[in-house]
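For this view, one protein chain was removed and the others were kept in their places.
Up next is subunit A:
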Amino acid sequence: MLQEHARIVQFIAMANEVNGRKKLQKMIYIAKKMDFPFAEKYELHMYGPYSEELTLRVEELCEMGFLDERCEDKGSYVQYSYNVTEEGERFGEMAETPHEKLGDCISRLSGKSSRFLELVSTLLYFDYLPKDEQIAKVHIVKNKLNFTEDEMNEAFAFIAELQTCSGVA
């Protein structure tokens, strides 16, 4: 009962704060791909894997007063940041205790840029394909972002690191 909502609250609480809607989307997707129990359904959209369900849950959690959404004008763009409120912390306690390795995974994800997480999540979206086809797909769907070979290598290394720390590998 409302477990999915509570898991999102727990996730943001563990990250202390998440800066950017896109970043939150990608962080949860990557955590899900690392087998942490998030139920949100994802599809490929403009910025890679995107979950309408997650957008909805976050909006609901803000309306319920469990999350605090802050909007910051960054000049050329607007950024939304999310924090858990005191009531939200009590609500988050409703869910089962998160997996012990989730915290480590979140802190690794928090330190990365949303562009990099967009690349990582899009590669993971095509993880059923061989590596060269995965890269080719990313170049097709992200043709305007011009990801370099170095970025690709870094992304694959990061995926391997996450898989090790979350026990997927």
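Operating definition for what follows: a residue touches a chain if its C-beta (ideal position, glycine included) is under 8 Å from a C-beta of that chain, and two chains touch if they have at least 3 such contacts; residues count from 1.
The definition used in the following text is that contacts and distances are computed from a predicted model.
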Name under which UniProt lists the unshown chain, selected from "Glutamyl-tRNA(Gln) amidotransferase subunit A", "HD domain-containing protein", "ATP phosphoribosyltransferase" or "NADH-quinone oxidoreductase subunit N": "HD domain-containing protein"
Contacts from subunit A to the absent chain lie at residues 1-2, 5, 20-22, 39, 41, 43-47, 50, 56, 59-60, 63-66, 76-78, 80, 91, 94, 137, 140-141, 143
